[in-house]
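Got a structure for you, written out below as structure tokens; questions coming shortly.
Partial complex: the chains shown occupy the same locations as in the complete assembly.
Note that the chains are named A and B in the order they appear, and that numbering of residues resets to 1 at the start of each chain.
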Amino acid sequence: MADLNEMTKLVEENRVHKSVYLEPEIFDLEMDHIWGKAWVFVGHDSQIPKTGDFYTTEIGRSPVVMVRAKDGEVHVLHNRCGHKGAKVAGKKCGNTAGFRCPYHGWSYKLDGSLIGVPNRKGYSDTGFDIKDPQFSMTKVASVANVRGFVFASLSADVPSIEDFLGDTIRTINNVADRAPEGEIEIVGSPLRYEHDCNWKMFVENLNDSMHPMVAHASVGSAAKSYLADQPEGTVYPREAEIIFPFGSSYEFFDKMGVTALKYGHSYMGGQASIHTGYSDIPGYMEAMEASYGTERTKEILSQNRHNTIIYPSFTLKDAIQAMRVVRPISVDKTIIETWHFRLKGAPEEMLKRTITYSRLINSNASMVGPDDWDCYRRMHEGLTSSSAEWVDMRRGLGEDAEPVDGGGERSFGTSDISFRNQYRVWAKYMKTGAENA
Amino acid sequence: MHNASSVSREDMLLIENFLYQEAQYLDDGDLENWMSLYSEDGVYWMPASPDQTCPLTEISILYEDKLLMDIRRRNLGHPLAPSMEYPVRGSRILGNVHLAADQPGGDAIRIASKFHAQLYYREEVTHFAGRYSHDLVREENSFKIVHKRVDLINADGVQRNLLIYI
């Protein structure tokens, strides 16, 4: 397994070998070659508005802390003490004047530089140098802040963030532009949902539009049967507006289209998404036009992408103020974090709709999430079968995908093109790392 | 506004049995009868963090009115739902039932209790523990739930599938 050249053999034009989902050794390699090389989403800087605010998370298996320094700059530091390697910051988030390791009390500035070593004379004539980076909380090699969205890579040898994001940057910009003040703000703590599956199953599913009308049929029919029992002229509840699009037809999704981009990214829709039909929220258009004028507002709101995937770690939508973060734990454990944000300057009603949406779709107790969970789990249960070695991804191979301006190739919405794109890139990463992915 | 003295021992016994009845319906997966214990404007809330104050502007694990309860009732065990191909069986225990220190005011009584619940699903037992807070209004010789808050001890922790109310 550990032979990297083997890796490319696991991906063919129209299928991938089941071991990419099942083999612990491959997961270990992914931690180094994908999660250790790619730009990975860390957090949004609105989580740490004030100097000394910090937020702890992991990039792959490396504990890191995102912190706001005195100069207002956002640093992403390795959350590892330069002395004997203890994790320094234990809390999920907080505010501090500086970092202090609780084991032997080494202390660090907010930029990770070591400033305090108790009883220091014990290090005289040992070659110890307080300035030596090995003793600091070192900075993660590459960090970029795009409209407040902080990405980082454990590797210094990465493409520029612009090159990496490519056309997905338009999703990020659109998400922020939809705020009359042009900024978003994270609200509350996230949903943290444990999935007993390989992280790639979740990522594939994001642009899998062959599944909603099947795997999520029950909640739609339950909602319909409920409405059928209501008296004439019952007002159509927002919940229905959120649930029903998951039952949209194949034609609808095919028309929406799916676009595959460099580095494994992709998105569905463009002009239209399953959220296009949402009713307007009073005061929002006014606020937008006041900020942007009619033209620009129309332009902003005309972009409608459903589930933009920034491979491998991150997904967001234009029209819903929620983002999901992929946290691979082991070959068959993945935690999905869902974060929610406010469009600064927009009516609070926008936030409330997003919260309702996410509770109905992303919560571990929703009537949607557990059905996705179950499908991933069933793949694990089925792939252990000795009866087959490969997972098919040929759908759409028959049509020529047309190039899209802004880059990438567009195919009909239910094509497997985004899966094939992900694994083409996966194989490159596994062989060589990000630089030539 | 209620205080310990204002709830008779008889009422406390009625209330305890009322809460046991609610737990029983959930253990049995009988959402139809379970819903009937809630007032028309009744709400079930399971926050996603301890001390969460607003269910509308912050995410919750569950926040459902009778509309959603009814949709969920129809979805439970639905033949088209992958997750519903397996039964969910539960055993909920309530303890330490007492009149809450903080009362909602109005004519509702807030009853606090502790719960431990075990749900069996997909060959695995999952444990849930925390605090219940029931706001009850008297109706005829029984009660209705106007608000139930379920604070898990790990509300902000990593969660697994939850297919029915706790």
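Assume a residue touches a chain if its C-beta (ideal position, glycine included) is under 8 Å from a C-beta of that chain, and two chains touch if they have at least 3 such contacts.
Please read all numbers here as calculations on a predicted model, not as lab measurements.
Trainee: Counting across the entire structure file, list how many copies of each shown chain there are.
Mentor: When all chains of the structure file are included, the formula becomes A x3, B x3.
The rule is short, and it goes like this: only the chains that are shown with their structure count from here on.
Trainee: What whole-Å value do you get for the distance between subunit A and subunit B if each is reduced to the mean of its CA atoms?
Mentor: From the centre of subunit A to the centre of subunit B is 32 Å.
Trainee: In the complex, go through subunit A and note every residue touching subunit B.
Mentor: 187-194, 214-215, 217-219, 221-223, 225-226, 237, 239, 243, 335, 338, 340, 348, 351-352, 355, 358-360, 363-365, 367, 369-371, 373-375, 377-378
Trainee: Using the touch definition up top, name the residues of subunit B that touch subunit A in the complex.
Mentor: 46, 48-49, 52, 56-63, 67-68, 70-72, 74-75, 78-85, 122, 156-163
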